[in-house]
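As you look at this complex, bear in mind that one protein chain is not there, while each of the others sits in place.
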Amino acid sequence: MDFEEDLNAKLLEHKDVTKVKVRFNDTDAMGVVHFKNYMVYFDDGFVSFMNSIRNKRRIEEMIHEGLACGVKHVDITYEGSAKFGDYIIVETRIKKLGNKSIIFSHMLFKEADKELLAKIECTRFVLDLKTNKLINISKFLEYFLK
Amino acid sequence: MDFEEDLNAKLLEHKDVTKVKVRFNDTDAMGVVHFKNYMVYFDDGFVSFMNSIRNKRRIEEMIHEGLACGVKHVDITYEGSAKFGDYIIVETRIKKLGNKSIIFSHMLFKEADKELLAKIECTRFVLDLKTNKLINISKFLEYFLK
Amino acid sequence: MDFEEDLNAKLLEHKDVTKVKVRFNDTDAMGVVHFKNYMVYFDDGFVSFMNSIRNKRRIEEMIHEGLACGVKHVDITYEGSAKFGDYIIVETRIKKLGNKSIIFSHMLFKEADKELLAKIECTRFVLDLKTNKLINISKFLEYFLK
Partner (left out) sequence: MDFEEDLNAKLLEHKDVTKVKVRFNDTDAMGVVHFKNYMVYFDDGFVSFMNSIRNKRRIEEMIHEGLACGVKHVDITYEGSAKFGDYIIVETRIKKLGNKSIIFSHMLFKEADKELLAKIECTRFVLDLKTNKLINISKFLEYFLK
């Protein structure tokens, strides 16, 4: 097994778990978190996942180096509802490593009772902000993980 | 053809078009609209659609009557990007009328050049806030359209 | 009276009125608009004001020309509360034209019953994004209004 296969296998096994607290302004007049705010919670999962695979690099710095992660597709199923003050557990894995995109899988649970809140698949790509072109994922990972 | 079939046929033919202006705070450090904010734009399309099918009822008042529209599922594909000051056209149709849910289809275009920005399928349900139970869609429509 | 005094006098007399619709996700679990969202509404008033003083220039384009309007200070008093679907009238004037900043005054009313919702004073400055320095307000206005 060569380096790239090895890396991919490790990435596909990796799981990140992070925690988000629901703010009062995340709720709406139904008393629960508005559906758009789950986008923010799983985005926290993405940032946490990327920063958990390698110590030295932080995804937050990428943009200062002319790279940006964009979102191509989101599929989200809402299974429960969260309230102000709830802690939400975000579990993040990579579902598929493509040439031009990565599909992330996120599961959101209420910390208190482990109720499933939402299941998400989110496809992301990497853009070179100078050329405005997509960057090959294996090149990006090689760069990001080095 | 009876009343219900007739109503359903009409609803499935109906198309609503509304317009949203991109605010500065809708953008992020990449200079374009953050992906979560498209959820707000197609939600405007939903409100506009519901208020366009019948003059007397406004979806905004439903919540005061103990009914709430929730979101069960969103599938969104991002095709372009919008900037501060852009006007976005939101086209909304019903794709499918189920017993317990309605699937809405939204298409978002940049007004200036008709660039496709995003395609969305959003499944919504209606909740009786007193009993916390799903309401049958045909009953809801009968009530809402009367 | 010379050109600059004349311009200043006109600006200080100018009033802009614009309208914002309250979205469902602007509300919180108290059923009313969350206090942070009033910042978005009066920002709409600022954009509308700037675009009403001269036809040809749009404040939205400034950022593409290397200029940015920043906010230095906000003083906001909440007098009422708005709900999903309410239309809010935003009245905007200039209270003071300084050398390095402009103080805007915004009044927010509920359209339906003219209830006062909030009074705002917001101090803004103009930044040259290349040099990262403040731009003299009279120079900015000369440029913007030409």
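In this document, chain identifiers A, B and C correspond to the written order of the chains, with residue numbering beginning at 1 in each.
Keep this in mind: a contact is a pair of C-beta atoms (placed from the backbone, for glycine too) under 8 Å apart; a residue touches a chain by one contact, two chains touch by 3 or more.
Quick caveat: nothing in here was measured; it's all calculated off a predicted structure.
Remark: the omitted chain is touched by one listed residue; of C:H14, C:R54, C:K72 or C:K96 this is C:K72.
As for the chain not pictured, it touches chain A at residues 23-25, 40, 43-44, 47, 58, 60-61, 63, 83-85. Counting the whole complex, the residues of chain B in touch with the unshown chain are 24-25, 27-29, 31-32, 34, 36, 83-84. For chain C, the list of residues touching the undisplayed chain reads 29-30, 35-37, 39-40, 43, 63, 68, 70-78, 129.
In this text, only the chains that are shown with their structure count from here on.
One simple way to say how far apart two chains are is to compare their mean CA positions; for chain A and chain C this gives 35 Å. Note: centroid distance chain B to chain C, computed from Cα atoms, is 30 Å. Between chain A and chain B the centroid-to-centroid distance comes to 26 Å (mean Cα coordinates, whole Å). Across the assembly, chain A contributes 29, 36 as residues in contact with two or more other chains.
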